[in-house]
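The other protein chains are all here in position, but one chain of the complex has been omitted.
By letter and in written order, the chains are A, B and C; residue numbering begins at 1 in each of them.
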Amino acid sequence: MLTDPAPTGHAATLPDIQATPDTRGIALDQVGVRDLRYPIDVLDRAGGTQRTVASLSLSVGLPHHFKGTHMSRFVEVLSHYQGEFTMRTLPALLDELRERLDAEAARIDLRFPYFVEKTAPVSGKSALMDVECGFTAEDTATGRDFVLHVAAPVASLCPCSKEISEYGAHNQRGQVDLEVRPVQGGDGEPALIWFEELLEAAEAAASAPLYPLLKRTDERHVTMQAYDNPAFVEDIARDVAGHLIEDERVASFRVHVTNYESIHNHNAFAQISWAR
Amino acid sequence: MLTDPAPTGHAATLPDIQATPDTRGIALDQVGVRDLRYPIDVLDRAGGTQRTVASLSLSVGLPHHFKGTHMSRFVEVLSHYQGEFTMRTLPALLDELRERLDAEAARIDLRFPYFVEKTAPVSGKSALMDVECGFTAEDTATGRDFVLHVAAPVASLCPCSKEISEYGAHNQRGQVDLEVRPVQGGDGEPALIWFEELLEAAEAAASAPLYPLLKRTDERHVTMQAYDNPAFVEDIARDVAGHLIEDERVASFRVHVTNYESIHNHNAFAQISWAR
Amino acid sequence: MLTDPAPTGHAATLPDIQATPDTRGIALDQVGVRDLRYPIDVLDRAGGTQRTVASLSLSVGLPHHFKGTHMSRFVEVLSHYQGEFTMRTLPALLDELRERLDAEAARIDLRFPYFVEKTAPVSGKSALMDVECGFTAEDTATGRDFVLHVAAPVASLCPCSKEISEYGAHNQRGQVDLEVRPVQGGDGEPALIWFEELLEAAEAAASAPLYPLLKRTDERHVTMQAYDNPAFVEDIARDVAGHLIEDERVASFRVHVTNYESIHNHNAFAQISWAR
Partner (left out) sequence: MLTDPAPTGHAATLPDIQATPDTRGIALDQVGVRDLRYPIDVLDRAGGTQRTVASLSLSVGLPHHFKGTHMSRFVEVLSHYQGEFTMRTLPALLDELRERLDAEAARIDLRFPYFVEKTAPVSGKSALMDVECGFTAEDTATGRDFVLHVAAPVASLCPCSKEISEYGAHNQRGQVDLEVRPVQGGDGEPALIWFEELLEAAEAAASAPLYPLLKRTDERHVTMQAYDNPAFVEDIARDVAGHLIEDERVASFRVHVTNYESIHNHNAFAQISWAR
């Protein structure tokens, strides 16, 4: 049985070490908490709210003259803001972080499984598929930054293997990691882009989408669809990039495609960064 | 843009390879799907329902004379049963798996972050803390098996370090992994044990609990509480074991305690298995 | 700059808390260190020695009347035994652990990347491929136990997809996890089984092996080889099992096959346990 120490004096009488001055003259870009898991609600394109579990980091910039930040306040703010986390609500959270932590810059990073209902292409059967998504939002003295993250799972079929073989073609699961920064309107609001749109862009560039539930008629369909749409890891990266470049809501992006090669015990990848 | 293959004939006309006979004479203990993520609801002790995200595996035993199982049916059953996953509802899910997959044995394994509201010991401030929990449930020809899993995070302070040093004592985060099999009543129902009870047993055996949110008065309290309650990894394992042995609802358990040693770049562990 | 505390008195004068008596009456199955990384040498079938890096756990059983074990001695023994870790040298390491830790039972678990030279099937080009391998060795009052671990990476091509589609077939990387316990001879020595043999058994049961280096002629070969040898996850498990059952050096095994399905965002698996 745990025993407790004798009662403590008033909090007001405890020294506040973090608030003492610092003389090293070195400011911190970010100081905060990370690897914190919390239940959150995110909006989905269908108009509903989706409850999921995020892994978060919350941080602020620390001026050179403060010794430390008050870490518990991050959790207090998070606890207060549990509920909707979206492009629309993050600004208020960042404002509260800056105010509570007495900081010029504040930042939040979230990653969470996001569920999309996928309907099988022939049988019409549907179920949920997980897609790892996230946001990074940051307020600094010079403005606001906002980035969407999607790790879209796809299938790829090798064009070389198809061309040089009499039959068959190696194919595999792949992942399209997207970091997309929306343009900001005159009001500073980022353009609205849905995770679903980014997933669909990745799927359109791949050999075939993935599904949670496929009956035999569906399996036949996606097998032949992949064979009809061979794509190198380079092709997927380029087609996603081409799609995003044409989307006027996109200010910049990084696309990183990984193929879990079914003929090797290592992976192939391709990466493109772009800014308007 | 993905192109689609020409339309497929009727599903009924596609051969069912999985259902063809197998002559190797080797039965499979488990065949199914794993690493599947799905949103689920679990009951909590406070009487509410908690929505979280599980990583699941679902499987059946496959008799030696069948070539394969029908993997899509696992997802169909899961999709049908999304909702409450508890000791009370898992039997029906297992029954449906056995029926749909034409199998004698069925098994489900879930792991998910479970959130408990923790109140700081002095300030009374509360927030949610994640604890990795789970169930394994299995139906076989000889009966039903049910096991609870909790990975309880705790703090430990080294008794040796405290004793031999003039001041201070090394301490660290640790994890108490519990697998607990409840006794079954005359009706075959497992005794009800809450995740919260297992977390509390782990915390009571450790040097101090962990909290999501501690103010300075709380930090003072837990610092001194840990110093007042030194515990080796061996002590934590034994005290949890002793507690569970005295609990008549427990048929058997395995406790595995890991300390992420703050003086080493490796971990210390202790493990006890026990059956009534 | 770190400052050091004042010099310490003689070690002999420091109390030994671990050696104090314990009255809870609960023995520990295992107590020790884990997640320790160390460079090791393993023998390979070609007759050479391979230097790699292992993640290890080392433990002993602790009788109910001792409070704790002396964790530093595990690292002393390991440090002393760095060098060859094989079926032939582990007994002496276990003996030293039992003696130094004053224990009846001792156990060591190692996992490490093991490199096999793979020659491409047509071009004859060769390079190294990593395979995660390991040992578990345990000495108890009732005898010695020894288990080999191999996580063999392979390719699988779906028989159903091939049969029902007009062209193509989904395929993917998979992993065959093998735990194999050799029979023990009259002298207590386990029969000699090489990691390479277990890898080859997994590859023979799969649709095609993986390679580190394939030129176009090789890629054509393995593409068609996989198409010519479709195998469900169930088939791979059964064929590996059938092979091991016929091997008289094998006392028992568990085979667990995972396919990283290229049409789903989850995996398929099959598992068989067997003992002679």
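In the analysis below, a contact is a pair of C-beta atoms (placed from the backbone, for glycine too) under 8 Å apart; a residue touches a chain by one contact, two chains touch by 3 or more.
The shown structure was predicted, so the numbers you read here are calculated from the model rather than taken from an experiment.
When the omitted chain is restored, the residue from C:Glu76, C:Asp95 or C:Glu166 that touches it is C:Glu76. Across the entire complex, the residue among C:Tyr38, C:Trp194 or C:Trp274 in touch with the chain not shown is C:Tyr38. Contact with the omitted chain, checked across C:Leu43, C:Leu213 or C:Ala251, is made by C:Leu213. Interface with the hidden chain, as seen from chain C, comprises residues 1-5, 8, 10-11, 14, 16, 36-39, 50-53, 72, 75-76, 78-79, 82, 113, 115, 121-123, 125-128, 130, 203-204, 206-209, 212-217, 220-221, 224-225, 227-229. Along chain A, the points of touch with the absent chain fall at residues 5, 14-15, 17-18, 22, 24, 26-37, 57, 59, 62, 67-69, 71, 159-160, 163-164, 166, 232-235, 237-239, 241-242, 245, 258, 264, 266-273.
For chain B, the residues in touch with the chain missing from this view are 129-131, 153, 155, 157-158, 160-161, 164-173, 208, 210-212, 214, 216, 219-220, 222-224, 226-227, 260-266.
Quick note on the criterion: only the chains that are shown with their structure count from here on.
Chain contact topology: the protein chains form a complete graph, every chain touching every other one. Farthest chain from chain C (centres taken as the mean of C-alpha atoms): A. Our note on geometry: chain A versus chain C, Cα centroid distance of 35 Å, whole angstroms.
A straight line joining the Cα centres of chain A and chain B is 27 Å long.
Residue positions 5, 14, 36-37 of chain B are each in touch with at least two other chains.
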